[in-house]
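A single protein chain has been omitted; all remaining protein chains appear in their positions.
This part shows chain A:
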Amino acid sequence: MTSTIDDSDKEKALSVSVDLNNDTSLLIDIPDALCERDKVKFTVHTKTTLSSFQKPDFSVPRQHEDFIWLHDALVETEDYAGLIIPPAPPKPDFESPREKMHKLGEGEATMTKEEYTKMKQELEAEYLAVFKKTVQVHEVFLQRLSSHPILSKDRNFQIFLEYDQDLSVRRKNAKETFGSFFKNMVKSADEVIISGIKEVDDFFEQEKTFLLDYSSKIKDSTARAEKMTRSHKNVADDYIHISSTLNSLSVDDNTKVEGRVASDQELKLTELLRYYMRDIQAAKDLLYRRARTLADYENSNKALDKARLKSKAVAAAEEQQQQCLQRFNKLSESGKRELTSFKGRRVVAFRKNLIEMAELEIKHAKVGQTGDSLSFYLFLYFILGQKFTYAKLTVSLNSLENSRK
């Protein structure tokens, strides 16, 4: 199945980060995306005034794997060790709606035609929501790169944006994937060791404690938020079943409201939490890298002392030590900068999203009222066997709204 989104939709697809496209010298967005089976093809569109690019305005098709490649390339670049690399966008996951669609297909025989259509519509809406979400997440990734003073100049990034042929040659093959998996394991083991190192800088000490704590809490919150929105969806589905049993007229009714509340909530709260969960991981990675250099520095110190004792290869050891120190300082400096701006970014993003979420809830609760009464008018119509005119219905509902406002 293919589906596309258009610009107006995207305006509404609320982004998790804010003000990312401020710098007009390099504007990136994903105006279009195609979904085929499992693969999503994004159209990455760049508008730039920078001379480093060949054209001022161009688009390229990219797949999810290309994004991952870019992310990994950035992570592996030594120079960026002191920076928070924006987290890679998660793989598009259509599993849940697809499974539901499958179940729906199986249960088709037991439902009335209307019910089936409604459920199908709901599922399609859900599918669309997942789709929008994944596009947005990929877009944000790119935009964060483009708004970062250092990362935006990265050569790989430029290639990603510009190279108009398939990037598949660059992607990881199985060996590399396995290699990176192994590296990750080593890294986590290292992390544990590193966290034991005495921190010299208060700022970083604080940050470390905070991030560790916060990251576990946010993981927890994300999981529960997901559960909550899933339950909400269940309730919405029930409303569909109920209202279809009521032979509803073809008006907007309760089900769409409840369903939409669930999927919009998904976009807001859960997404917010999920995004920052990943972002915090990226920040933790930065801390880890810095801690590594600290460890290296300490090791080099020890080596220097040993060398001095033995009076052998002192110069080399000294140089090594100097290098380590330099690296450490560089990382500390840029790390401090990054983490501070990260904090600011996070606060702003939370604020924006919480506000939007609250406003959305209010809006939906208001509509929900009329929706609820609508579906129950219909119920009365059915249960009482009366010919209830549609017009009277809407008249009463309008007055309901008016009294609500």
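Definition applied: a contact is a pair of C-beta atoms (placed from the backbone, for glycine too) under 8 Å apart; a residue touches a chain by one contact, two chains touch by 3 or more; residues count from 1.
FYI, contacts and distances are computed from a predicted model.
Select, from "L-lactate dehydrogenase", "Proteasome subunit beta", "Sorting nexin-2" or "Integrator complex subunit 11", the UniProt-recorded name of the complex's unshown chain.
"Sorting nexin-2"
Hey, which of A:K103, A:R224 or A:K312 is the one touching the hidden chain?
A:R224
Where the complex has a chain not shown, which of A:M185, A:V235 or A:A316 is the residue touching it?
Touches the omitted chain: A:V235.
Which residues does chain A use to touch the chain missing from this display?
210, 213-214, 217-218, 220-221, 224-225, 227-228, 230-232, 234-235, 238-239, 241-242, 245-246, 251-252, 256-257, 343, 347, 350-351, 354-355, 357-359, 361-362, 365-374, 376-377, 379-380, 382-392, 394-405
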